[in-house]
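Heads up: the structure comes next, in structure tokens.
The other protein chains are all here in position, but one chain of the complex has been omitted.
Labels for the chains are A and B, by order of writing; each one numbers its residues from 1.
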Amino acid sequence: MGVEQKLGNMGVVTTTLESVVNWGRTNAMWPMLFGLACCAIEMMSAQSSAYDMSRFGMELMRASPRQSDLMIVAGRVSKKMGPVLRRLYDQMPEPKWVIAMGDCASCGGVFNNYAIFQGVDEVVPVDVFVAGCPPRPEALIHGVMTIHEKVKGESFKQYAEKYKQTT
Amino acid sequence: MSQIEEVSLDKFKHLVSERALTGETMLLNMGPQHPSTHGVLRLLLELDGEIIVNCIPDIGYLHTGIEKNMEAKTYQKAEVMTDRLDYMNPIGNNLAYVMAVEKLVDLDVPARAQGLRVILTELQRISSHLVWLGTSGLDLAAMSMFLYCFREREQILDIFELVSGQRMMTTYFRPGGVWRDVPVEFEKAVRDFIKIFPKRVDQYETLLTKNPFLLDRTLGIGKLDVATALSFGVTGPPLRASGIDWDLRKARPYSGYEQYDFNVPTRTEGDTYARYLVRVQEMRESLKIVEQALNKLPLGPVRSGNRKFVTPPRSEIGVSMESLIHHFKLWTEGFSAPKASIYSAVESPRGELGLLLEGDGGPKPYRVHLRTPSFDNLAVLSQIVKGHLVADLVAILSSIDIVLGDIDR
Partner (left out) sequence: MDKKLEPIVKSVQDKFSATFEEFRDEVHLFLKPEQIVDALTLLRDEFNFELLSALTAVDYYPQETPRFHVVYQLTSIAKNRSVQIRVPVNGSSPKIPTATHVYDVANWRERELLDMFGIEFDGHPDPRRILSPEDMEGHPLRKDFPLGYEEPQFTFNFDEIDLRKPYAKE
């Protein structure tokens, strides 16, 4: 299965630096252990024995934002939690991605009221929205695969332009 | 969006000891983003070395406005809000809500629906305790418990999916009965679960109950005496672990619980280990109830025939004009409840889940108050952690089994 079988004993691989780096980023993505509400339980299910997200290199949940590069917003974000969420996002090192898991994080869901942000994209930029209330673990895994696809398509030039703007 | 405000000590001056003001003790923030606070709970700790002097919980990071939002929906549609309240126990919340509505409008429920409600609620109780066992095992460094518990939980969720089409937020109970009858595969699925689960609980107990690591972390930690528990309104397993035999299923039987033979496990020690033992025993008792209810499950309708409150079955709508009118009226306007107020409570896995439901004669509830057990159970935390280490706080917090959705509503 490995690269050795494909290449025999030639020992030299030519590829672009970008695709190697992006490949590395996709297969060792560390999500932040950030459970807010109901979806956090399904996120735990996705980690557990029946679904086993470690098949996709996602088993290492970090509790600290400084060690993680993917934020899975699992649940509704209240007006009190919003600033905290933003600070956690700011503490994550670049490059970083965000999955809005579930209807509440994507668009407010059934809670259209004074206490809840109507979508977490009012607080942080979101890369992938996962629908469902709560989404099944398979749906979350699909969301993760989607973000892998996105990361594989990113180029250094995009990063460079992004950082030029922010600094 | 507002920014995080700088907090000065003046705000908490009356809650911490004088030594904190001179800088002799340290103030430490735990949460709102912390792996062992089981959600977005923030605890402000005053520490003398590693010993907790004061603990000030700060809640509201998951305040959802459920009570306000339910006032804006009709009685049928407000039910979906209760699912998301205590997200470990959605079916139990549905039961509390539909029972409150049935009491308010005086609606009878057929026997088969009652039996189904008991089976599903008890399965939900087991699944809630499994999540508790798995996550508190994780907190106490027993990682494999998490994997074992979630394996069994998946089996329960499969049963829920079988009957309602959803894994967690089922909304399967409706005022006047249940959504529709269970499929034929239901009985076999539940019987399979009844067959394997006792052995699995034995496995958990082999791993944990006499494990010296667990005993060291839990024995004599976080003692809760009866007087404090009652004064703080603690209910559910923490109260029973302190020695009071109070279970609403026994004391005020609802939904046909009086027909089933089960025990209410109690302990007298009131420490973290006693709460662990009570919950594990409760899983076995719940399984007993499921088995009896399944054996006794009568045949018959699963929804009340009262067309003023319950929509007619689909098959009738095509042939009866009256049924069509009822269906249309119930789903567009809703049914109206009398101008009165009731309080109805059920035993959730965490304690007494009560609903104060007030109608104003119209189709929407005038006021819904949810008396959630975790709210009061958490309030007692600041009393029982005093003098313990920070590491013990994690064990105590997980033994209380809080759910933040339940606290903040």
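General observations
Rule of thumb we're sticking to: a residue touches a chain if its C-beta (ideal position, glycine included) is under 8 Å from a C-beta of that chain, and two chains touch if they have at least 3 such contacts.
Computed from a prediction, not measured in an experiment: that's the story for all the values here.
Taking every chain of the complex into account, the chain not shown here touches A, B.
Within the set B:103, B:151, B:180 or B:223, the residue that contacts the chain not displayed is B:103. Touch with the chain that is not drawn comes from one residue among B:46, B:79, B:352 or B:392, which is B:352. Touch with the hidden chain on the side of subunit B covers residues 2, 5, 11, 14-15, 59-60, 63, 65, 67-69, 72, 103-104, 106, 228, 230-233, 235, 244, 246, 251-252, 340-343, 345, 352, 354, 356, 358, 366-367, 369, 371, 375-376, 379, 408-409.
Listed for subunit A, the residues touching the missing chain in the whole complex are 79-80, 86, 107-108, 112-115, 118-119, 121-126.
We take it that only the chains that are shown with their structure count from here on.
Averaged C-alpha coordinates give centres for subunit A and subunit B that are 30 Å from one another. Touching subunit A in their complex are the following residues of subunit B: 1-4, 32-35, 39-40, 60-66, 68-69, 80-81, 84, 87-88, 131, 134-135, 146-148, 150-151, 153-154, 157, 167-169, 404-405, 408. The touching residues of subunit A, when paired with subunit B in their complex, are 33-38, 40-42, 44-45, 48-50, 63, 65, 75-76, 78-84, 86-88, 110-117, 122-123, 133-134, 136.
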